[in-house]
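Structure below; questions to follow.
Note that one protein chain of the assembly has been removed; the remaining protein chains are unaltered in position.
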Amino acid sequence: MTNTPRVTIWNEFRHEKRNAKIAAIYPDGMHEAIASHLRAEGMTVATATLDEPEHGLTEEALGRTDTLIWWGHTAHDEVSDGVVDRVQSRVLEGMGLVVLHSGHFSKIFKRLMGTSCDLKWREVGEKERIWVVAPGHPIAAGLGEYFEIPAAEMYGEYFDIPEPDTLVFVSWFQGGEVFRSGCCFHRGRGKIFYFRPGHETYPIYHQPEVLKVIGNAVRWAAPSGGPEVKFGHRPEPLESLRVGE
Amino acid sequence: MTNTPRVTIWNEFRHEKRNAKIAAIYPDGMHEAIASHLRAEGMTVATATLDEPEHGLTEEALGRTDTLIWWGHTAHDEVSDGVVDRVQSRVLEGMGLVVLHSGHFSKIFKRLMGTSCDLKWREVGEKERIWVVAPGHPIAAGLGEYFEIPAAEMYGEYFDIPEPDTLVFVSWFQGGEVFRSGCCFHRGRGKIFYFRPGHETYPIYHQPEVLKVIGNAVRWAAPSGGPEVKFGHRPEPLESLRVGE
Amino acid sequence: MTNTPRVTIWNEFRHEKRNAKIAAIYPDGMHEAIASHLRAEGMTVATATLDEPEHGLTEEALGRTDTLIWWGHTAHDEVSDGVVDRVQSRVLEGMGLVVLHSGHFSKIFKRLMGTSCDLKWREVGEKERIWVVAPGHPIAAGLGEYFEIPAAEMYGEYFDIPEPDTLVFVSWFQGGEVFRSGCCFHRGRGKIFYFRPGHETYPIYHQPEVLKVIGNAVRWAAPSGGPEVKFGHRPEPLESLRVGE
Partner (left out) sequence: MTNTPRVTIWNEFRHEKRNAKIAAIYPDGMHEAIASHLRAEGMTVATATLDEPEHGLTEEALGRTDTLIWWGHTAHDEVSDGVVDRVQSRVLEGMGLVVLHSGHFSKIFKRLMGTSCDLKWREVGEKERIWVVAPGHPIAAGLGEYFEIPAAEMYGEYFDIPEPDTLVFVSWFQGGEVFRSGCCFHRGRGKIFYFRPGHETYPIYHQPEVLKVIGNAVRWAAPSGGPEVKFGHRPEPLESLRVGE
């Protein structure tokens, strides 16, 4: 187990280039806001964005990634199916995946969940209070019983995902909804964490509690050294079948 | 599978006898408010209360019970350990158990959970909105996406229970908390459902959605005909061990 | 809750037409062996096969199906993606799905699981003993603590599926492997059961315990009447946001 995994932050990186208000909040892109925090925690951080060749997610780039963070919103459909196949394979082999906010609708998250990943939403800058419901989970390390986001986009239930293997956070929204905001899943040898907070027009990825959770999730999701699994034809039984003859 | 299980409703039945305001809401006790609904759904309903001999929960009474409903609040400690042992045994053998509201602190629920079952609470009559997060579960049958309780006691996280096998409801409270309000557990051959709503001074057990959920839970929790399990010494292997000799 | 759901049995139906030995075991196809049992249990049964138009799974056919059973093996790739999309949508809306044996590699199962669904296998006719590990689950109704299949194809772990919401059966194989043989999943409003036994050259779908489990699974997976879920933009909060002004 390593406390300093190699992390790659994938960001769609379109909003920040097109909208002055968003650029003012994230001048180098949301990925750099997250990256600077993770570097300060001692991690080795790479970034990749949609408009790079192969979206920056070549075999080599994924091969040196312990945990991949994913943020996308406006251009999910532009992500090539080949890259989605590649990321899915790597997750099943053991790479961690942390999906943020509007990444719930990314091809890779929908592929790994098998459901629509749909939800309700509203964007009026209401208050969100995120409660810890699994205080023994490593992703909750260093938090209080809850933390608040002063102005957030609302995401509301029903959130169409498989029942999480562990539910870590539940959000309360001022407007009356609740949401399963921190969800752990295992797929193959890989670990996946969905984390709701984050938005292009609110400074959420500058908030210490949010960054702390992302760091915790990256460490939790990194490969943990379990067995390589093998599949296929096993013509020879492990035990003799001549019992009782 | 039966749609008309035999149900026994256990009520502490102290509040209703001592407090005129409560007696006005539940003149025959909370158990009779629930019983009349379940009878209307075609179930065979018995009731039992704390001050009866053996609290009304004799071997015979439990022996003819498919699902037991439990409401207690002010006198958990007066329930005898022998009766708790008996109810626990019956649950492990397959009897369903539906624990309501302040029953979270009953001896039988704490026994079956293995945790403190503690929580936060506040009693100012605030609004509660109960969201369905498992729309495919039979306990959610006949509901909308959410229902509201106009004035409720607040129960807040962290709720110290094992992670539910299925989480069916999450509550939003006006005062800012959330709560896992509908929780399924399997213990031995028995099924357990914890359901948060209900209070002695609010007319919650007259509300149609609450009664509908209780009826659904009784049917879901009733024995489903699985194998009797056997334990202990099995000196004879099922297979010959003389392999390879 | 209905005890007599409308079931559609989908069978690839190629082996039975091409191989005399298989045809001798299942003269009308595996689907008819299963269908005759389910009809005897009072269900309304339709069948559908790969070589029918739209593989027999039109909108209309699926619209009158409570639970769909799926058997495929040699021609998974011939199932059209459009039909897979349609079945997936229906499952998320609430239709049950029971996937049998080599159906683990079907497009629809892999789509709903999000994993490779790969496993180990061997075909030497060894003994399988299927243990009930969830005796309180309705799918185990009417069984003993275990049942045996005298000659079976082996499927071995690691089985690359998400962790089941409930694990009902674990298989012991004579050759030394184990397998999670009965696995429940919830996806959207739909319930999915994977059941390992079954093979084209063994008379497994004539065995009473196997047929009993399939019947139980069909009833468990059928829609249970929970809320229709809605997604998308909710511009109006349920609660006023003018708090504290």
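Note that the chains take the letters A, B and C in the order they are written out, and that residue 1 is the start of every chain.
Going forward, a contact is a pair of C-beta atoms (placed from the backbone, for glycine too) under 8 Å apart; a residue touches a chain by one contact, two chains touch by 3 or more.
What you are looking at is a predicted structure, and each value in this text was computed from that prediction instead of being measured.
Colleague: Missing chain touches which shown chains?
Modeller: A, B, C
Colleague: Among B:R6, B:H76 or B:R122, which residue is in touch with the absent chain?
Modeller: Once the missing chain is taken into account, the touching residue is B:R122.
Colleague: In the complete complex, which positions of chain B touch the hidden chain?
Modeller: Looking at chain B, the ones touching the missing chain are residues 88, 92, 111-116, 118-122, 124, 126, 154, 156, 158, 160, 162-163, 165, 174-177, 185-188, 229-239, 241, 243.
Colleague: In the complete complex, the non-displayed chain touches which residues of chain C?
Modeller: Contact residues on chain C toward the absent chain are 129, 131-135, 145, 156-159, 163, 166-167, 170-173, 176-178, 180, 239-240, 242-244.
Colleague: Which residues does chain A use to touch the chain missing from this display?
Modeller: 1, 3, 94, 129, 132, 134-138, 140-145, 165-166, 174, 186, 188-191, 219, 223-230, 238-239
Convention: only the chains that are shown with their structure count from here on.
Colleague: For chain A versus chain B, what separation do you get between their C-alpha means, in angstrom?
Modeller: Those two chain centres are 36 Å apart.
Colleague: Among the residues of chain C, which are close enough to touch at least two other chains?
Modeller: Within chain C, the residues that touch at least two other chains are 165, 174, 186, 188, 229-230, 238-239.
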